[in-house]
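What you see is the complex with one protein chain gone and the rest in place.
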Amino acid sequence: MEALNIPQVEWSALLPVLTVVGAALLVLILELFLPRGQHTPLMLVGLLGLGLAGYFQLALWGASLVTWAETALSDNIAVLLNLAILVSSGLVLLFADDYLRARNMRYGEFYPLLLFATAGAMLMISSTNLMVVFLGLEVLSLSLYVLTGLARAEVRSEEAALKYFLLGAFASAFFLYGIALLYGAQGSVDMRVISASWVASMPGKMTNALLVASLALMLVGLGFKAALAPFHMWTPDVYQGAPTVATAYMAAVSKVAAFGVLLRLLSAAMPMLDLWSPIMWAIALLSMLVGNLVALIQRDAKRMLAYSSVGHAGYLAVGLVSMNMTSLTGVLFYLVAYALMTVGAFGVLSLMARAGDATTVDALRGLARRQPFAAFAMAILMLSLAGIPPTAGFWGKWYLFLGALEGGQTLLAIVLALTSVVGAAYYLRLTFSLYADALEAPAARWSVPAPMVVCLLICLIGLIGLGIAPRPLAESSRQAVERMANGEWQVVSGE
Amino acid sequence: MPAEYVPILILFGLAAVITAVMVGGSWLLGPRRPTPAKTAPYECGITPVGSARERFPVHFYLTAMLFIIFDVEIAFLYPFFVMVRDLPTEARGFVIGVATAFATLLIITFLYELKKGALEWEDPVEHRRLKAELKNQ
Partner (left out) sequence: METHRLPTELVIFILGLPFAGCLFHALFGGWLVRVLGERAGKWLVGAVGTGVVFAALWLSIVLLQTMLNLPEEARRANHTLADWLAIGSVHVPFEFIIDPLSVLMCLVVTGIGGLIHLYATGYMAEDTDYPRFFTYFNLFIFFMLTLVLAGNFLVMFIGWEGVGLCSYLLIGYFYRNADWKYNTDSANKAFIVNRIGDLGFLLAMFIILVIFGSLSFEEVNKRAAEVLGVGTGIATAVALLLFLAATGKSAQLPLYFWLPDAMAGPTPVSALIHAATMVTAGVYLLTRVHPLFEIAPAAMVVVAVVGAFTAIFAASIALGQTDIKRVLAFSTVSQLGYMFLACGVGAFWVGMFHVATHAFFKALLFLGAGSVLIALHHRGDIRQMGGLRRYLPITAATMVVGLLAISGFPPFSGYWSKEAILLSAYGSRLTEWIPLLFWIGIATALLTAFYMTRLTWLVFFAPSFASASTHTGGETPPGHAPGRERYWVVLGVLIVLAIGSTLFGWVLPSETDIHEFLKPVATPVHLGSEMLGESEAGKVLVTGAALLAALLGLGLGIARYRVGMPPRETQLQGLWGVLHRQWGYDGAMRWLGVQLGGAFAWVIGVLIEGLIDGLVDLVGVLTRELGNLVRGLQSGYVRSYALMMMLGALIMLIVAFIYGWR
């Protein structure tokens, strides 16, 4: 029989994901043996796991490793984005308990599911092998479907879960079909080969057509995950229907993961720029316009944020279309900032669970009277989402804007600026209503639970810190992008 | 176009044509004189009660899904045990390690199912209620 090649493995590159998976399994077992409804140990173990994973991840900074038969890798982009994912997951984990208790959803499954989803998202970013990416995508998605339907007593949550599941499966099929065609064309599922085979392929041949179709189909699948128009239709329904903590998680993490993969895929497909840039151009334009304009007429804050997340996806897509150092730096910077902003904003909305879970803009009126700190935090988060200095959101947009100008995408840059103004309108409207008088008699003041205070403080300090001193993160992002562009890999694999 | 796939295409075409001919032929040629007794669902001569489209208890689906998981496990493990003895020594440790990881994951899943009561047919709550009723009688 043939000799079996045992791959040599650089375990440190896999350690962060493995740690999260381990923590998830531990939490899963732990939940069985704890008294019902007692979730604090689960949360602590989860946080410990995430923290440990974060430490391992940080230790990988500067390394460019490809290992496990070239199915796993670690570079600075992976480090940055995985850290963003870990931080967002940690924040959600921290404040979820209070929400789940207030909504009477004491399902211990929440914790392992969240951790599995995190592992999936990290896996997506830490590989160029599309099968591994797909595996990560499915782990993330399946966990999210369940998390969406967690409030199973509520029709809206169930409906959202079913919609998300059906459409998500549809999108996964597109993605998988794209991978299959790629394999058909070049006999490999590694996205880094796509450009090589494109350059090598003879014009007018079958391979060519397969590559074109494969890239387009993969963009559909990822566009769905990233909530890019016209694949965004699920976003408002699911964001609104899902329990707010799940929404906070999925809004931040799946966007980071999807854009991480898009970033890798499209920069690997640089030689095919002529092919995908008109597609991404149209997607970016459509997302910015649809997301921001429709958000303008929303009455529910969760729906509004959902549409606005489509708009943000559009801004990020502008960065991908422009495809230069500045714009890709902007994409990384924006993803980190966006993760913080979104988790914080939905976190504040999750506090509304106590007030009967009304998340309409009207219900938020006068929040400043009832809960000054939450209102203040929300105001800063909204300013950051609107891109008003000195917040991280401003610099994200700024880099994307400059990147677009540098990349010669003047029209997109103008639309980005204009739709940001539209965005500022609805964010500021929400902010003003926080400080306006409530429509009904002001309800009693209530206090923000301590974990939430910690989370919001982390978000605010992060956003304002990045707003005042954007350079460290911008420099790191730039380094990450430059290293990827130079393609220096240390391959640990083989016999 | 790779020419070696053409026979498969022809096979597909043939399958479709044969099916169409058989189903369509009986539909076209067969006499149809329906009576109420003929159109009724066949239930061993007993008059049908209610619709045939009944919903099954969710337990069936659950059990089916759990079965698939373990079915796949068997499908993986069987060839593994067959092969492992023939492997070179230096590869054996690695392969066993992979298999152990796989099995561990399944065991944890199994424990979880067991503890959550997913393998019990009766609804635990309903079960307790029935038991209490029996005692009272």
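Chains: A and B, in written order; residue numbering restarts at 1 for each.
Keep in mind that, in the parts below, a contact is a pair of C-beta atoms (placed from the backbone, for glycine too) under 8 Å apart; a residue touches a chain by one contact, two chains touch by 3 or more.
Predicted, not measured: the structure shown is a model, and the values here were computed from it.
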Omitted chain - touching chains that are shown: A
Residue, one of A:L114, A:I179, A:L219 or A:A392, that touches the chain absent here: A:L219
Omitted-chain contact residue, chosen from A:I85, A:M124, A:V294 or A:A313: A:V294
Candidate in contact with the missing chain, chosen from A:R101, A:K163 or A:R483: A:K163
Option from A:W68, A:F95, A:W234 or A:Y427 whose C-beta touches the chain left out: A:W234
Selected residue (touches chain absent from view) among A:T247, A:S267 or A:T326: A:T326
Those residues of subunit A which, in the complete complex, touch the missing chain: 162-163, 166-167, 170-171, 174, 203-204, 208-209, 212-213, 215-217, 219-220, 223-224, 230-231, 233-234, 237, 272, 274-276, 278-279, 282, 290, 293-294, 296-297, 325-326, 389-390, 399, 401-402, 405-406, 417, 421, 470-471, 474
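Quick note on the criterion: only the chains that are shown with their structure count from here on.
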Subunit B to subunit A touching residues, read off their complex: 1-2, 86-88, 90-91, 94-95, 105, 108, 111-112, 115-116
Subunit A to subunit B touching residues, read off their complex: 1, 3-4, 6, 25, 28-29, 32, 206
